[in-house]
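Here it is: the structure, laid out below.
A single protein chain has been removed from this complex, and every other one stays in its place.
Then we have subunit A:
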Amino acid sequence: MLAGRAPPGAAGCCRRLLAATLAAGLRPLLRGPPPCWATARRAAGQWPSPGLRVPEAAEAERLVQQVQQTSVAVRRFIACPRLARTVQRCLQSGASPGSPPVLLECEPGPGVLTRTLLNAGVRVVALESNPAFLPNLQSLENSLDGQLKVIYGDFCRLDPLVTGTLKPPAICSEKLFETMGVAAVPWRADSPVKIFGILPQSKERLRLWRHLFALYECSSIYRYGRAELNVFISEKEYKVLTGKPGNASAYQAITVLFQLGCEIQLLHMEPWSSFLTNSKNGGLAIPKSVRLPNDHLCLVRLTPQQNLFTGGLNPTNSAIFIFMVKQCLAKPKSRLIDRLNSWSLDNSSQLLRELEIPENAQTRNVYPEDYKRLFEALQNTNIFTETWWHDEIFETVRNINL
């Protein structure tokens, strides 16, 4: 875990820059680094830097304001070149030689990060849901030699469960991956694609749940292997994802499932104010948080665990596992044994003894690994096959997905 620390005053810097540009008018922008740098990188399997001009924060802001009318939901953008560089470095950090060749950037908007990434030699696929941003991105695409690909689509509406024809910007992962030119790889192989995005805060938790279900079912993007997700999420959600057993406010069902499902790396923390929003009044629209700190957006890397589907867990029965964990942690102060007993299990204390879980443990004190072991042990009993679990599981899956 890289407990990253926010670079001091990144936000302040952005604001200063902004003020400066506004005061002095737009100065001619610098070109990218010299070409010799690019050739060096090309040798390492990367693209040469196209040396694109990265728009200044104020320019990006104007661009966003122009398209404001057409979008409804609050979106956040990276407008400050410096923040873009930080993110770019984070994304490229820890990249091994076998790291995925393509980066899917969701909702690039004014394209500040896109250009920064391109300049750093990354092959980018940009998935943009707002048609108003498309022309700009497309002309950028045309000016390059295949290093950028622009797709009209909404990552948040990837593979919707509703039946019938997909209406853009809803998009299905099959088409997306085909366009990206990414083929499916086995689960244990390295991740086939890197994805970057800023998770919208409306229904943030639900979106995370959706990902979780996709991950455990190996559906959607996870059908192609262990897709590596790099997302900005609110700090409070980050705290929940990384909550420790026993932590009353942070340790929840989603915590257990995410910690088992993914390696969670904190790459960077950035104050809310560093991001540009499209809200009409210019407000930051920071979601409220009572018990957990929520001063930042956290760039988190979620890499699915290679060993997730070992033991008794597999994509077909994972919904039961998810449901089991949710049942246990619905009342975190209840005792695990009481929960087990209420599922018509008569030998629960023996079971817990075998698993070396204290018999009186409260469900919020049980480690994620122990939940997995518990599930594996329960599979040998017949409680999952005795009818009554099924309806509930269906309901749960459905409620989450819709």
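Definition applied: a contact is a pair of C-beta atoms (placed from the backbone, for glycine too) under 8 Å apart; a residue touches a chain by one contact, two chains touch by 3 or more; residues count from 1.
Here is the rule we use: contacts and distances are computed from a predicted model.
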Missing subunit (named according to UniProt) among the choices "DNA-directed RNA polymerase", "Histidine-containing phosphotransfer protein", "Presenilin" or "Sec1 family domain-containing protein 1": "DNA-directed RNA polymerase"
Options A:Glu174, A:Glu354 or A:Glu369, residue touching the unrepresented chain: A:Glu369
Among A:Val54, A:Val182, A:Ile320 or A:Leu374, the residue in touch with the chain that has been omitted: A:Ile320
Omitted-chain contact residue, chosen from A:Met269, A:Leu308 or A:Leu351: A:Met269
For subunit A, residues in touch with the removed chain: 1-3, 5-6, 161, 163, 205-206, 242, 244-251, 259, 269, 291, 293, 296, 316-317, 319-320, 326-327, 330-331, 333, 335, 341-344, 346, 358-362, 364-365, 367-369, 386-388, 390-400
